[in-house]
Each structure stands twice: as C-alpha cells, then as structure tokens.
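Excluded from the complex is one protein chain; the other protein chains are retained at their positions.
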Amino acid sequence: MPLKAAGTAAHLAEQFTQVRALTCALAEPLSEADAQVQSMPDASPVKWHLAHTTWFFETLLLERFEAGFRAHHPAYRMLFNSYYNAVGAQHARPQRGLITRPGLAEIQAWRRAVDRRVHDWLSSHPPEPALALLTLGLNHEQQHQELILSDLKHLLGCNPLAPAYRARPAHAGKAADVPALGWVSHDGGPVDIGHAGAGFAFDNEAPRHRHWLAPHALADRLVTQGEFAGFIADGGYGDPRWWLSAGWDWVRTQQASAPMYWQREPQGGWSAFTLHGLQPLQADAPAVHLNLYEADAYARWAGAQSGMPLRLPTEAEWEHGVERSGAAARVQTMGLCADTLESLHPQADLARRGSAGHGKGPLHQAFGQVWQWTASAYAAYPGYRPWAGAVGEYNGKFMVNQYVLRGSSFATPRGHARLSYRNFFPADARWQFTGLRLACDLR
Amino acid sequence: MPLKAAGTAAHLAEQFTQVRALTCALAEPLSEADAQVQSMPDASPVKWHLAHTTWFFETLLLERFEAGFRAHHPAYRMLFNSYYNAVGAQHARPQRGLITRPGLAEIQAWRRAVDRRVHDWLSSHPPEPALALLTLGLNHEQQHQELILSDLKHLLGCNPLAPAYRARPAHAGKAADVPALGWVSHDGGPVDIGHAGAGFAFDNEAPRHRHWLAPHALADRLVTQGEFAGFIADGGYGDPRWWLSAGWDWVRTQQASAPMYWQREPQGGWSAFTLHGLQPLQADAPAVHLNLYEADAYARWAGAQSGMPLRLPTEAEWEHGVERSGAAARVQTMGLCADTLESLHPQADLARRGSAGHGKGPLHQAFGQVWQWTASAYAAYPGYRPWAGAVGEYNGKFMVNQYVLRGSSFATPRGHARLSYRNFFPADARWQFTGLRLACDLR
Amino acid sequence: MPLKAAGTAAHLAEQFTQVRALTCALAEPLSEADAQVQSMPDASPVKWHLAHTTWFFETLLLERFEAGFRAHHPAYRMLFNSYYNAVGAQHARPQRGLITRPGLAEIQAWRRAVDRRVHDWLSSHPPEPALALLTLGLNHEQQHQELILSDLKHLLGCNPLAPAYRARPAHAGKAADVPALGWVSHDGGPVDIGHAGAGFAFDNEAPRHRHWLAPHALADRLVTQGEFAGFIADGGYGDPRWWLSAGWDWVRTQQASAPMYWQREPQGGWSAFTLHGLQPLQADAPAVHLNLYEADAYARWAGAQSGMPLRLPTEAEWEHGVERSGAAARVQTMGLCADTLESLHPQADLARRGSAGHGKGPLHQAFGQVWQWTASAYAAYPGYRPWAGAVGEYNGKFMVNQYVLRGSSFATPRGHARLSYRNFFPADARWQFTGLRLACDLR
Partner (left out) sequence: MPLKAAGTAAHLAEQFTQVRALTCALAEPLSEADAQVQSMPDASPVKWHLAHTTWFFETLLLERFEAGFRAHHPAYRMLFNSYYNAVGAQHARPQRGLITRPGLAEIQAWRRAVDRRVHDWLSSHPPEPALALLTLGLNHEQQHQELILSDLKHLLGCNPLAPAYRARPAHAGKAADVPALGWVSHDGGPVDIGHAGAGFAFDNEAPRHRHWLAPHALADRLVTQGEFAGFIADGGYGDPRWWLSAGWDWVRTQQASAPMYWQREPQGGWSAFTLHGLQPLQADAPAVHLNLYEADAYARWAGAQSGMPLRLPTEAEWEHGVERSGAAARVQTMGLCADTLESLHPQADLARRGSAGHGKGPLHQAFGQVWQWTASAYAAYPGYRPWAGAVGEYNGKFMVNQYVLRGSSFATPRGHARLSYRNFFPADARWQFTGLRLACDLR
C-alpha cells in the first residue's frame, strides 16, 4: 500500500495548524523541568516529543522537498532522530533526558520556524508524494500526542507528591452500577480485515486480506476497575494458575500486586494516580494500565469464575466484530482534542448507553476509553510491504515480540483512530492507557 | 483434545524400554563431570535431564496410579520439578548444575528402579488415563533427548579445547553442489491445520481448525551453510536494513558476526564446532544454530538479492505445504535413534534426492535436518484447551514471546516428529538445532 | 572532637549571607532544565543541591532551635533528606532527578524563606551548640557548591553539543614550559597529623594523633595534562603492568583509553570538555578527572620510566609535607568565590612561582587546583568519635571502600579548604576534580 495524501494542500494546511496547536496545548501547563525529564528509557521527555515531531517534518519532508532547504540547526538531525537508520546516527534513546540544551524555548522557536516553512511550502503546489509524507507527519505527531500524556503521567507518577498535570474536573460523580457483561457472538467463517479504500492508514494495516474466524463471542464492554479489584481481592496476583509463565516471572520479579498507579488506602479500598492527581478508584470506569500478562491472567481467572472459556480476542475478531456492530461509525467524534483536556482519564460512559444487548448488538467502548490488548502478536499481514524510503522503518522493523492493541484511548487524538488501527507494545508494558475486552470460545 | 494413550500396555512397555534406553545411550559417553555442568541458565545438565524425565514418570504417573506408592527419595519431588506449580515447589532453574549430590550413579539407580516399577505396574492392567500419561511421559523424554544434545553441545562448545562428544564419522566427504532453490506455490484459500485423528499429539497441536492462506510459495529445500556464508560475506551482520529492530539491538549488544559455533579460520573460510569437535564448515549442509533474528535477516537480504518478497513461512503455510507435498510420509523413518549416534550434525542430503521441482513438487528436508523458524508467534489455536491436571502446565503457559519452529532436526528422536508438531523458542535462542526455509509472497 | 561554632552569631550571619549567595550565583546561569536533570545516580541535580542545603538548615537547625518552628512544606523533610537515617525516610538517590515539582522557583522561594528565618533566629541569641550546627551547615553548603560544578559538568558533558556553563575567559594563552619535577624529601619518623585547635573541622579530621612516616619524597608540583598524555602515547591504557587488578578490570569493562572528558582530535592531539565548553588540552595545567586507578597506574608507569619507586603519597605524608613547606599559609586566599566564576578549570600556575626547589622547598599546587589522590583508604583516625546526634551520620558511616583525597580544587569554595581536610571518593570515581601528586620511597 503506497503512502497517500489525506487531502489537498489546503486541507492539509488546516490540519497541520490544528495538530501542531494541540501538541503545544498539551505542553502548555508544563514547566521547563516537567518537559525535560525522562523517567525511564521507554519514555521520552515532552521536550523531545516536541522536537522529534518537528524533526520529522524538517528531515523527512522539507529536506527532500523544500526549495533551498537549510537545516535549522545542523546537530538536530542526529539529536532528534528516533530510530531511522536510513537517516543516519541517532542520539541514544535512554539519554534523551540529558539534553538540556537546546532548551524548551529554543525547541518552541524551532517548532514555529518549521511551522512557517511548512505553510510556505504548502502554498507552492507541492507534489502528491510530498503531501503524502506530510499526512504521515501529522499522524506521527498525533501518536506522539498520546505518548506525551502517557510519558508525562509516568514522570509525575514517580513523584511522591503525586502532582496533577491539570486540575480535576469538578463534575466527577459517584460510581454508577455497571451493566452485566453482554456477549456478541459470531459463528465463524471467512472475513476480511485490514485497511482498504480511501483515507490514510499506516502500512502495517494493509493489505486487506481474508481471515478465517472460529466461532466466538466478544464482550460488549470493557473490564472495569471494580471488576479488576475483584481479581486482586481473590488473590489473583498470588496464584500461578492464572498467569502465563513469563507473566508469573514478571509478577514475582516486580513484586506486582495491583495495576500500575494503584495505591491501597490505609482505611481500605484503592486510589489511583491520574493526570489529575491521586483520585479514589472509579469502580465503574474501564481498568487501565494493565499489561498483557495482567489482562491475560484476568481473563483466565474470570473464565474460571464463570465456567466459560474466556480469553483475549484476536485482532481479527476485534476488527470484524467492531465493524459488524457499527461501533466504528462514531470514532471520528471521539478522543483527545482541545475540548477534552480537562478530563484525562477513562470514563464510565455506559449508563447513558442503555443496557448491553446479546447477539449482534453493539460493542460499547470500542474507542476513546482504553486500548484493548489482543491475543495477536504484532506481525506482517500477508503481502505486507513497508513503504519505500526512510519511512519504511516506521512500522515493519518492530514486528517481533510485541502484541497488538486495538481501539483507541481517551488520549488518542480525535481523528487519529480507525477500525483497522494496529497499536503494539511489549507484553510487559503498562504505562500506556491499556485495558481489556474479554472474548469467549464458542464450541 | 484429551490426552490419549498411543497403544496397549504391552506396546507401551516396549516403547518405554526403547525410549529409556536411548536416553542412557546418549549419556553413555559422558563423564560424571560432563553430565553435571549447567553451561547457562537456559540449558540443563545432562544429569538433570536423566533425573527430570524419571521424575515425570514417578511424580505424574506412579504417585497417582501405583499401588502402595512410595517415593524413591522424598527430596527429588522438589529437586527435579521443572516448572509444575501444581506439583509444588521447584529448585531454581539456574541452579540445576549446583546439585552434585545425588551423583550420577544414584540418578542412574533411580532410573533403573523407576523402570522396574513402571514395568511392574504396566503388567497390572492400568487404566487408559494412566496409559495416556505414560504416553506423554515417553514423548516428554524424547523432547529431553534432543535437549540433552543441544545443551551438551553448548557446554562442550564453551571449552577452548573444543572436545568431541563422539568421534567424527569417517565417511565425511566433500561438499557437493547444492541444487538451485525451487519453489512450491500455493494459490491461497482455506485449509485445515492442526492435529486430528489417531496418534499422540500435544495439546497445543489441537484443535484442527481452518485457516485462510494467502498466495505464496515455499522453498523446496533449506538454506545452506554456504548460502548463509554469502550473507556474512556481503556484510549482513553490519547492515541494519536486514534486521528487525530487536534483532539489530541483539547484533550490537552481542557483537554477533556469524552463527553460533562458527569460527573464522586464520587462513580464511570457516569452521564450526559440532558434536564431533571442530570441523570445516560443510557448505552444502543446512545452516543451523540461527535464531529468529538471523533467519529473518537472511530472508530479507536474500529477497533484496533476488528481487523477490522473501520472508519466513507461517506455520500454517508450512504445515499445509508439507502435508500436500507428501513429505510427511517418511517422517517415522527419520531422526535420532541408536543407529544414528555416530553422525550428529545436519547433512547435505539433497544430491540423492534429485533436482527440486516446481509447483506442487516435494518439499525436501522438512524433517530430520534442522528445525525451521516460522513467522508465527506461538499462540493458542482457536478453541485450544490445556489438558486437565498438572500436565495442563506442559504447553499452554508458554504461549507468549516465543516463535514456532516446524519440522524436526537430526537430533529429534525417531518417532517423535509429526506434521502438526509445534516447537517453540524465544526469538534470540540459537543453541537449538534451528535453521530456515524461505517463503515468498505471491501477489 | 565536639562540633564547634566558627564565630559569633553576627560573624556567622555574615558568612551565611555570603555562602548562600554563592550557591545562588552558581545556579544563576542555568535554565530550569539544567537545574533539574540527574545525569547519573552518583550525581545530583543542581535543584536538589539548592534544596538539600536548605533542608539541612531547616531540618537539622531550625526544627530543633527555632521557636515556633513550622516546616515550610511537610514533604520536603523526606524529599530532600540525603542519607540521614536518624531523620527518617529518604527519597531514593537515583530518583532525585524525577522530582520536577516543586519547581526551581519554589525551591528558590524556600531558600529565601529559610534565609530570612535563619537571620531572624540568629538575632535571638542562639546557644553555642546551635551556632555550631549553623557552622556545619555552612561548610556543608560549601561542599555542595563544589558538587554543583562537578555534577553539572557531568550533565553538560553528556550533551553532544558540549555546551558551556559559562563563556571562556578571553585571556587563555599558550601552554608554557612546565618546570621539571622537583622533590621534597623527608627522613621519616614520628609526626602528628589531624586537626587540633581553633577553627571548624569535620569530625573525621580528628583527633590529632601521631603517625610514623617512612623516608620518602613528595613531588613539588602536580602531574600535568601533558605528562598524562605521554602515558597514553606510550600505550598506558593497554598495558596491564601499570594497573591494579581492579583497575585493569575497570579499563577493559569501560574500554577506557583516556581521562574523562578528553576527546581525540581528528587531526591529532586532544581536546577536553570543560565548564567553558570544549577546549584544546592545556598541556601545562594539572591533569584532572583521573580516578584512583588511573592515578596509581600513572605513578607506576612514571616510576618505570624514571627508575624511581614512584607511588601515590599517603595522607600523612601529604599533610605533614604541606604543613612543613608552609604551603597551607595561603589556602584562605584560594578557591572558588564570586570573583573566580569566569575561570572554572585548573590552571597552569607554575610559571609565576619560580623554579621548584629540592629538599624542604615549597610544595606547589597543594590547594586550589585539583584534589590529590592518596594511597590511604578512608578510615577512622585512632580515637575517632562521630559527632552526637543526626550529624554523626555525616562522615563516619562512609569509612569503607573509599580513598582519601587531599588539598582542594579550583572548585572548592574559598575558606573551605584546610591542611587537615579529608575528601574521599571510591577508587573508580572520575567526575570530581581529581588529579595526582607523585611520591617516592626513599630507602
């Protein structure tokens, strides 16, 4: 699948303005210190995200297409190259936080300069392949917008003072009753998955191809924080029966006893660190910050409680199920935008949707709450071809030892998610906004 | 799929005798020191293999079914438990080599005592579920027979003296010309894979289920040592284009520059450490001791050389292709047995087979040479159910972060391999007898 | 030795003002990002130094002596406690850099508030033991002033852009000829070392006690950068003969081939990263950023070149030699102060001193250039008693696996150094301003 532009130059110019502005809005409440620190090798400083997304436009787009291109600063090409061997040397990932100079103001100035240059260039009738790269740059920056929030949460979560990124919304209410799990079943058979047709998609979503599904059912909503607390209360983190062998090793090595950011309250119950500071656990909201091991163990435990063969869905089951349920229709209206910055945590949004159906009913919470772990290892679709050039390193070279997550989270920018989207992380990663939807074998 | 006995008590008694004897034959040339040492956490001492396979029969079979059961030694239940949490505590894996007492003679005596008890018990009309467990125990011991050879090779390979496990066969000849790669193509569509019907299989090979294949072709033979040397000569270990990102990290961290056990000769060329000591590289024999990263990188490089979209096959492509080609017919006559102990290395067996065909021709070297990496992560088949009881921990709990290998190697015991067999190892493992067969997208 | 006040309340108030101001002056050129980052576990963020030195006054002084004490912020007591178990819990050292909140402005405000409170309290006729603690707090802050410069240099040195902390002084000239090493000899016998009498000293400098010296000579100046380059040119980092066994392990593990911050220039020669950015190596200046292994190896190599039994001096040899030479007389006029901030690197200050003498001549460069490694492990003097209370943890509990350095560096604040001062670091530390003076056995 070739890389394609998602609109005209004029349309993309408008999008460019919006996307770039949202990134700045995300960084706006931060001190230079907040934006500087790298809290672990897997996370990057916010300043680095601001720089790297700009690097993408300058190095992969302007360097190739801008007339009379001159680099803003000759060292930035190496300094903010994440992993593109085709571009050349890279600053070591675990040392991103050590680069205090250029400072935040210099990076912001670079951003503004590149913004101007891109707009100027866009008005010069750029060719379609260039607009396609710009489109990719916009989607790339949207991915980093979500990472800004997860990486920043990790940093603030390391602080014993549990500082809030933004003040808590006033309207947070009491936990409502969560409807019982409903199941949407499928008889199995051939289905087609993967991106096809119009609109931007990453190369790893293509080609659209056939897949044979086994009979199964998908839960019509996500597992909640309250349900996950039941797993803990039943001794779930201490019982090897529920865990993959590697998961059990992880539990013991990390001495894990609850999801990331959960804290046991002295008087009983749980609180959880959020981007709005430490909050009482919201039992009716989707469980979040689970890794694959925890999601898989929960499914096994829940299966034993219910007598059903529960498991994680495959990505094909998820994609086809969501497509069939029509749940993807509203995806464009969901997710992070300038209007949602005051409420940055998964929500219990079920009550207003009515009770869950059975059979071919809707799959609630497919998008906009938490990414959903699947049982599918991240691998090439049959016939997959990476894009040509340096951007061929974008997705394909990570297709090993990672697992696919589907849907999107509250932190995924509006307009970025889609039905065929394949997010991926290693099995032990839990600092992303990741939860689970159960599936069940039907046979 | 329930665990089933692979024959009558009398038949199994005969098999038991043979399998147990082969294990002893493998250990026969070893000193007590050779049998004692654990050369890395992933490998186990030969003495531990001798003990653990005996533990399997005593703990999982006799403890449950033998009248008047009394443990041979009360501590062995914990000491030689590999990973069965349902059985209880386990001696830590990386410390298996520290147990010098019981000594080798005591373990051999234990083996003989358990052999007698199993035979006595077999003559007492044991029930079918017990015979099924015995069948599993035999297959389990066969797996450890191959591990004895790979683990022992690793140990001897750490010795600068490069000692031989057994003397080299006299008849080793000159490398013959290897026929050019042929391709066996498939138009895609639904196929069934997985074990069904009679005969023993592991739970992870079931249930048989439908899979939709994309159009593709499989190479009709394995990649050779000579071909892999071409990858090295072309700078393959120094060029990030060929490598998965995690593979490239592995190359640099390990400073890898050739397959495991290869040594550059001062005067040029390569030699390789084998179970028969250091030998000149046999260019026409299948490449072996590759990990998934190396296999994948070779495929990408070979694709760039040939202009074809080469990759590793999926396990469904492999299984269906081998089934269709009829190559599984001879599997029962191949592999390790008392007669093959003098030649313990993959062979260049192509010349005697005639030239490779195209289309639906035979897939050579499917079995009995080296295990073949696939692109498929090790995961549950749709509808997979682990066996009941402690043996439910045999396979299912390892279904993460590993990749499937298909076929069998020269070190796989005769009678153990089959079409639906799923071997699995982590992507960076190279001490097993692992190589590759290329596949190609057809679209 | 009891902790004693170094003057009247009025005198200490003046000192307090000066010391606190110098710390702020050191931080003044830094961005909030520069002040935030911790570049390795051994180093601390500048902001942490600003906070911890304030914590010292608030927690160890005001909490005990201020009427109506109220903590500025309840969490700071734990957050900025370095290692005082008697005070209670501590934030983990390697995570000091993760505390982005409180921000730099809040810490500066805390500093000002504590400054005011200390001054108010000083005007209320505080008792002598309280003034003694204040005196300690001033010396403590002076130690952190030097650490601010070494830790900050480490951070900036990790940046490929090699940013300067302050612009380079204009007057840097050409390297002058360094006078040949002279030797100041001693016939051996009993001498007294250690602090006694008036003036502040740390508990580890007492009691003054007798020591028997062997006949020896001390070099009359420090080893220069140019001399150390000769060691490298002679293959010093590749020859195990010169190295302690642990030093040789360090060389190979770290692949060390030059002192920290040295860079080989493409056209030959060396440059070195300094607080004024990357500069050509100043051959006539003292060698700096050596660890004990490098200092010891240099001595052994220089001994082999010269046929003399060269080694590092013991701390008793150093202290007595410097005392006898009168070199300590000018110590109060040397070192870091508001006037020296424009030149933050060891200097070649030998030319203006005339040629080196022999016999009982002067020992040049005893203070104000670089700390000088000794052969003496950091241990208690006979009869050593730690101070009472929490400040008893200041020095005594570190008396293992460290080595004593004597003298002072250009970064040691004026008024802080003295003859009996015992600095100490582990043998492999090289980010401090550490060099060496040679000694020679005379027998």
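First chain written, first letter: the chains are A, B and C, and each begins at residue 1.
Please note the rule applied: contacts are C-beta pairs under 8 Å (C-beta built on N, C-alpha and C of every residue); 3 or more make two chains touch, one makes a residue touch a chain.
Just so it is clear, the structure is predicted and the values come from calculations on it, not from any experiment.
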Next item on the list: Using the whole complex, pick out the displayed chains that touch the missing one.
Entry: B, C
Next item on the list: Consider the whole complex, including the chain that is not shown, and state which of B:8, B:95 or B:124 touches that chain.
Entry: B:95
Checklist line | Given C:62, C:375 or C:391, the one touching the chain that is not displayed | finding: C:375
Item checked: Positions on chain C contacted by the hidden chain, ascending -> 83, 85-86, 190, 207, 209-214, 216, 240-241, 243-248, 292-293, 296, 309, 311, 375-377, 379-380, 382-383, 385, 397-401, 427, 441, 443
Check: When the complex is taken as a whole, what residues of chain B touch the one chain not shown?
Finding: 31-37, 39, 47, 75, 78-79, 91, 95, 97-104, 155-156, 158-161, 163
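Everything below uses one rule, namely that only the chains that are shown with their structure count from here on.
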Next item on the list: Could you tell me which shape the graph of touching chains takes: line, ring, star, complete or other?
Entry: line
Margin query: If I list every residue number at the interface of chain A and chain B, are over half of them used by both copies, so same, or under half, so different?
Written below: same
Checklist line | chain B and chain C: spacing of chain centres that average the CA atoms, whole Å | finding: 60
Notebook entry, point to check: Roughly how many whole angstrom separate the Cα centroids of chain A and chain C?
Noted result: 48
Next item on the list: At least two other chains touched by the same residue of chain A: list those residues.
Entry: none
